[in-house]
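Following this message is one structure expressed as structure tokens.
Removed: one protein chain of the complex. Kept in place: all other protein chains.
Order as written gives the chain letters A and B; numbering starts at 1 within each chain.
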Amino acid sequence: MEKIAISCVEPSLDADVDPRFGRAAGYLIVDPDSMEFEYLDNGGSQVLAQGAGIQAAEIVARSGARVVLTGFVGPKAFQALSAAGIKIGQGVENLTVKQAVERYKAGQVEMASQPNRKGHWS
Amino acid sequence: MDARRFELVEIVVLSGKGGTGKTSLTAAFAHLSSNRVICDLDVDAPDLHLVLRPEKTKTEEFYSGHEARISAEKCNACGQCMEVCRFGAISEGIPCPTVNPLRCEGCKVCVELCPVRAIDFPEKHCGQWYVSKTRFGWMVHAQLFPGEENSGRLVALLRQKAKELAKKEGFDLILSDGSPGIGCPVISSLSGASLAVIVTEPTPSGHHDLERVTELCEHFRIPAGVIINKFDLNEDKTEQIESMCVKKGLHLLGRLPHDMAVTHAMVAGQTITEYQKHGISELVRQAWSNIEAAAMIRVA
Partner (left out) sequence: MILAVASGKGGTGKTTVSASLLSVWGKPVVGVDLDVEEPNLHLFVRPEIAGREKAFMEIPVADETKCTYCRQCSDLCQFKAISVLGEVLLTFPEMCHGCGGCISICPEGALSAGSRELGEISWGRAGKAGFLMGRLRVGEAMSPPLMRAVKEKLRGMTSHGAMDVIIDAPPGVSCPAINAVMDSDVILLVTEPTPFGLFDLKLARQAFTPLNKPMGVVVNRAGVGTSDVYDYCKGSGLAVIAEIPYDRSIAEAYARGSIIAETSSGFRDMFIEMAHKVRSMNGGSHGREEV
């Protein structure tokens, strides 16, 4: 199964999903078959005056993940992820990373066709 | 206890034109409302704190973007930076060219193109933001350092913190005082808001600027309502504005007369609704109830 990127508040499978894709603390890149993971920090985006979502999309695209699981994705990040061919699952913000992956594997995460958060100047 | 679905309502009070009474009214609405977090999104020239007198419980530094700084030791005075800068921010100097921080856009072009890597690119410390307690409850506000770029990022940050706080406290309303104009900070305060309350005045400037800010609300598909302040200064113009509102499908939230009591209340450090019960305060209370109806806030 393809690698999944999940926005998270800490680098662990038991960490809470970080609801905001663009300004998340970091991303856990998980191999859903082995549950092995690596952590990518997103600290650099906190200082960006604008375009954090686009930068986050770049980070995820470079990681090789083909799926994103998160709470909210704004329109620019959505455009960027879609252009890169990355599938987007929204609305998993009240789960842990592990739970989000399990839900996805069970086919219970609705994949998005449009962003669920209106854009704003960040 | 009935389980109701948690839905946050965000009301932003705007004006287009400055000086129409937006902050005085937001303060009064803070007094009249309940279960809300108050937010001052006019980070450039915040005034709401003058009436609400917040006690800060948390102060955070705000960093956003970068600026170029030329290092005298490394510079070889080739002058390339001056040529590539599109913003006229770099000029001749001794011993080396200098960057004018007021003009520097933080684009990094000079940093990258400097042949001897003599330009540093530190983060910009642009301001501070605060979470405070007031006599009306929680308030989230900020101060941009004068002269800084008001990129809207600080506005977005305040809104996010207000939402987190509201969720934690179980509140369902965020009431925000917005900025004048239609640029970055206003756009940043509008997107995703539930209702824009536009305070205007019956003057050529008020009418003109109201049209632009309502166009902005339409652009971002935010429902909007209008309060005409000082309506008695020009009743013909007031009626013109009200007809325009009806035509555009904007809620008519109220009209308030020009009343020195509002200034007296400000000087006394009170909201108009604290300062007096009758007269204009009754109309302000009515306007607030119209706002609640327009935003469909469930009254607890």
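Throughout what follows, contacts are C-beta pairs under 8 Å (C-beta built on N, C-alpha and C of every residue); 3 or more make two chains touch, one makes a residue touch a chain.
This one's a predicted model, so the numbers in the text were calculated from it and none came from an experiment.
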{"item": "Among B:157, B:187 or B:253, the residue in touch with the chain that has been omitted", "value": "B:187"}
{"item": "From B:172, B:209 or B:292, residue that would touch the chain that is not displayed", "value": "B:209"}
{"item": "Among B:26, B:176, B:189 or B:234, residue touching the chain not depicted", "value": "B:234"}
{"item": "On subunit A, residues whose C-beta touches the chain left out of the figure", "value": "48-52, 54-55, 57-58, 61, 76, 79-81, 83-85, 121"}
{"item": "Those residues of subunit B which, in the complete complex, touch the missing chain", "value": "15-20, 23, 44-45, 47, 50, 65-66, 84, 86-87, 102-103, 105-109, 112-113, 144, 146-150, 152, 179-184, 187, 201-205, 208-209, 212, 215-216, 219, 230, 233-234, 237, 258, 260, 263, 266-267, 269"}
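Heads up, the rule we're going with is that only the chains that are shown with their structure count from here on.
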{"item": "Intercentroid distance (Cα basis), subunit B paired with subunit A, Å", "value": "30"}
{"item": "Subunit A contact footprint on subunit B (complex, rising order)", "value": "63-66, 106, 123, 149, 151-153, 155-157, 159-160, 184-185, 187-188, 191-192, 220"}
{"item": "Of subunit A, residues touching subunit B in the complex", "value": "20, 23, 47-50, 117-122"}
